[in-house]
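Okay, handing you the structure first.
A single protein chain has been omitted from the complex, and every remaining protein chain is retained in its original position.
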Amino acid sequence: MTSSASALVDVQGLVKHFPGERAFFGLGRPRAVVRAVDDVSFAITPGQTLGLVGESGCGKSTVGRTILRLIEPDAGRVLIDGLNLLTLGSRELRALRRRMQIVFQDPYGSLNPRLTVRQTLAEPLAIHHLATGADAGRRIAALLEEVGLDPGFATSYAHELSGGQRQRVGIARALSVEPQFLVLDEPVSALDVSVQAQVLNLLADLQQRRRLTYLFIAHDLAVVKHIADQVAVMYLGKIVEWAPAARLYAAPRHPYTTSLLSAVPVPDPMAQRRRIVLTGDVPSPAHPPAGCPFHPRCPHPKKDARCRTEPPALREVAPGQLAACHYAEEPL
Amino acid sequence: MTEPLLRVRDLKTYFVTEHGSGTARAVDGVSFDLYPGETLGLVGESGCGKTVTSLSVLRLIPEPPGHIRPGSFIEFAGRNLLTLAPRELRAIRGNQIAMIFQEPMTSLNPVFTVGDQIAEAAIVHQRLSRRAARARAIEMLKLVGIPDPAQRVDHYPHQMSGGMRQRVMIAMALVCHPKVLIADEPTTALDVTIQAQILELLERLQAELGMAVMLITHDLGVVAGSADRVVVMYAGQVVEQAPTPELFARPLHPYTEGLLASVPRLDAPPARARARLHGIPGQVPASSDWPGGCRFHPRCPYAWDRCREEEPPLLDASSGEPGSHTVRCWLLTEPQRRTTRPGP
Amino acid sequence: MTVWNWLAVGGAAVLALVAVAEIRRRAGTGTSARRFFRHPTAAPALFVLAFFVTVALAAPLVTPYRPYVQIDIARLANHAPSAQFPLGTDPFGRDVWSRLVYGARISLGIGALAMLVAVTTGVVVGGVAGYFRRWVDATLMRLVDVGLAMPRVFMLLMVVALWEHVPLTVLVLLIGLTGWFGTSRLVRAEVLSVREREFVAAARALGAEPARVIFRHVLPNAAAPIIVSAALGIGNVMLLEAGLSFLGLGVPSPAPSWGNMIADGWPKMAVAWWASTFPGLAISLVVMALNAVGDALRDALDPRKETA
Partner (left out) sequence: MAAWLVRRLAASIAIVWAVVTLTFVVVHIAHGSPCGQSDGRPVAPETCAALIRRFGLDRPIGIQYVKYLGALLHGDLGESLALHRPVADALAEALPNTLTLALTALILDFALGLALGVYQAARERRFGDIALGNAALFVNSMPTFWLGLVLLLLLAQWLRLFPVGGLRDLVLCPRLDSLPCLADFAWHLTLPALTLGLVGAAGTARYQRAALLEVVRQDFVRTARAKGLPERRVLLVHALRNALLPLITLFGLTFPFLLTGAVLVETVFAWPGMGRLAVTAILQRDYPVVTAAALIASVMVVLGNLLADALYGVADPRIRVRAT
């Protein structure tokens, strides 16, 4: 899957299974294994944005965290500029952390409530010996300005800031070590729509100015359409469709992508759209259905016994477009 | 024109702030009507007062710290809900006006079966026997599309998914066939495919049962697809009110305009998809400290002296029936000031 | 009691008042301080604690007699409260007020020191278990299970009785080392929840080493319940010490501890109620103050209210 030498980030066969929670206050046997991430591969070329979309529990956030080794994956390779992250020792890993950073969803939980903005931003500079004293102060002021905050906010604590301001601080913290690659884990989904627009604009500007590479994780397909070059759709721990953004939104091949797109409400009362309402809930990742994981909810008219038994492979169905569906040639 | 079912006039709900020193004017003079059988969308961002408005209708505001100011008026079936005795109010709650909430996870009582919780309102309001109420609960579960209702009736909320729980909430709200359903962000906590299911369910039930729905949401897409009329709130006030097609085609308040421009759109043509969004600069001010004059003026691209000094009333901008489209903006008096928007 | 003693007591009260006012003034701006003092009992409770601590420190100034002195056992035993003996004398003819003040040193001291031992042990064990998890956690928590099932008073009584003469330091250690199990559970739970928060993940993503993560990000955010449990714990230790001393197995006589004093006065309770009543009141008052401060701290440090 475009696993080319030109990629900055190259993820191959990533697997993460969580043991299920234990019953009775940790005394019981662990429940079934949750296949959070099940053989996921993708690559991102420098300066590009890959959008990773899916509903809650599909494993998209786990992907983001495992490729930064905030969660240890069970199998696979994560190459950053050709260097396999998963085989590094803790010292080398810490050094490499300068090149890749993460911005979280919840602006309320992602800042240490006991630290001021200045302390939050000074920490990475100190860890990587980038700047101290007055030099650090100048850099912090510059960072705040870059993310659109008045440098006067440096003395504030997190609880004195609004959600949008906190998210800007979170972005500044990630930028402080001058990374090349950012994992953006639902960075705007907790924000109000007017603030969301501000932050999305900021992310676009930063990407251009700093030539950043993004992995943009989100559940909102409209937001992803706005920012991503490539889009990967996840369902129950697997990528089910992968395509350049323009193609995916214009001509989705996987019935899940099609249904997902049709379910997004559009702020236009005149829009005549055919809404495909999927029946049922997303199955538990602890007990994924056999065959195609989407088959119990699939609205495809050709759905048959093959879908129930044989898991479809992710294959190229159009130039640059991959889908994991036996009937991808006949989209909904 | 028919008489409104619910008439809200000059609703003011204030809160004492935590330090006890200030007053948060969360809802500050809100008026609107809800007509039989219609869906009214109440939209705005967090902190605009839309949830407090909906809770105030049934007087579910925790007192203290909150209180509804005297002079506020909520008329339902010819009576002011705000002056009813608690006993009479209870006879309306859940019976004639019902509510569903944002978090189906926490809004159901974890220690009772869903059947008991659905049946409860029927027992209290309609004096059904336990057996009859249980049968009614099963019937309701079937109505909201829960498979195997006869088994599900004895399940506990934690045994159900988020979408199922929201269906249970809806069944619970509709068990007494209320005239009004207040839905406070009913799909915000749900995934988009489940949201589509719930919205469709609400539409179907409204058609079947003929009730009026007050749909509170921050999502303009949801409003566009479901509501007949829209009330836009900002900073504790109604800033614009219009029929849905009119509002989306001809947004007059700069806040509505900005809100529509901020939304990334799935239906945008590819060329525009990667363009910059028009955000609204700044942020919603604190409800204990609304700006003077027009409350939107610090964020408004068109604001001039008058906006800073004088608070605009709701002005009529209707092209059709008088009062059908109202806007709280001085631009209506000086439309020449609406220039092309300054760039983002 | 001399005029000077009375003046010194008054001075202690004024000092305590000033101290509380000063704490209030200095802490006045923070939101958590405001929440603390919004508790109606918080300021009076602080005053009670400050007063007892001041008086205990200034014991020679505020008392007319040394605590062991039997003034005149024949004529001045079981003397009712009077100007000379404001709280009366005990069956051994000792001044109850003087013993109460010196007893405060011992009772408060044991309470604070034993709690320090317990909290330190609890924080270390709970922190280690919560941060490293896996087998370290499993082992330590099984140990804690046993500790919690141990009938603490029986064990303490047994050890103290078998040991013949237990020095005060050993008593403090024993009370402390049998009292950390609950704290360690609390700390572990808190550490487990804090380490899942995103700012901890952010710190790790930035390349912070475990020590920095623990000391800068995890522990400061887990501190609130620890502080609260310490405040409540001092009171519990004081009650425990009083119980042990009452049975004659705590602080060895004739050293004045409040538990000892209750025990000494008990046989003559019917004729000289004051000898047992005042030390009991003193314990109740101080423990109540500690509980009130603990309650106020709980509200003040509640992280859920921090974002509001």
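Going in written order, the chains are labelled A, B and C, and every chain counts its residues from 1.
Note that in this section contacts are C-beta pairs under 8 Å (C-beta built on N, C-alpha and C of every residue); 3 or more make two chains touch, one makes a residue touch a chain.
Please read all numbers here as calculations on a predicted model, not as lab measurements.
Asks: Considering the complete complex, identify which of B:L5, B:I68, B:L108 or B:A317 is in touch with the unshown chain.
Replies: Result: among the candidates, B:L108 touches the missing chain.
Asks: Among B:S129, B:Q159 or B:T333, single out the residue that touches the unshown chain.
Replies: Only one of B:S129, B:Q159 or B:T333 touches the chain omitted from view, namely B:Q159.
Asks: Can you name the residues of chain C that touch the chain not displayed here?
Replies: Residues 40-41, 145-146, 148-155, 157-159, 161-164, 235, 239, 242-243, 246-249, 259, 262, 266, 269-270, 273, 276-277, 280, 283-285, 287-288, 290-292, 295 of chain C touch the chain absent from view.
Asks: In the whole complex, what residues of chain B lie against the chain that is missing from view?
Replies: 55, 58, 60, 62, 86, 90-95, 98-99, 101, 103, 106-113, 120-121, 124-125, 155-156, 158-159, 169, 172
The rule we apply is simple: only the chains that are shown with their structure count from here on.
Asks: Could you tell me between which two chains the number of C-beta pairs in contact is largest?
Replies: A-B
Asks: Measuring from the mean C-alpha position of chain B to the mean C-alpha position of chain C, what distance in angstrom results?
Replies: 52
Asks: How far is the middle of chain A from the middle of chain B, if each middle is the mean of its Cα atoms, in Å?
Replies: Computed value for the inter-centroid distance: 31 Å.
Asks: Could you say which residues in chain B touch two or more other chains, in rising order?
Replies: none
Asks: Which positions in chain C are in touch with at least two other chains?
Replies: none
Asks: For the complex, give me every residue of chain C touching chain A.
Replies: Listed in rising order, the residues are 197-199, 201-209, 212, 216-217, 220-221, 303, 306-307.
Asks: Please name which positions on chain B make contact with chain A in the complex.
Replies: Residues of chain B touching chain A: 45-46, 161, 163-164, 191-197, 199-200, 218-225, 244-245, 248-249, 258-268, 270, 273-274, 276-281, 283-284, 344.
Asks: Quick check on the complex: what are the chain A residues that touch chain B?
Replies: Residues 55-56, 162, 164-165, 192-198, 200-201, 204, 219-223, 225-227, 245-246, 249-250, 259-271, 275, 277-279, 281-282 of chain A touch chain B in their complex.
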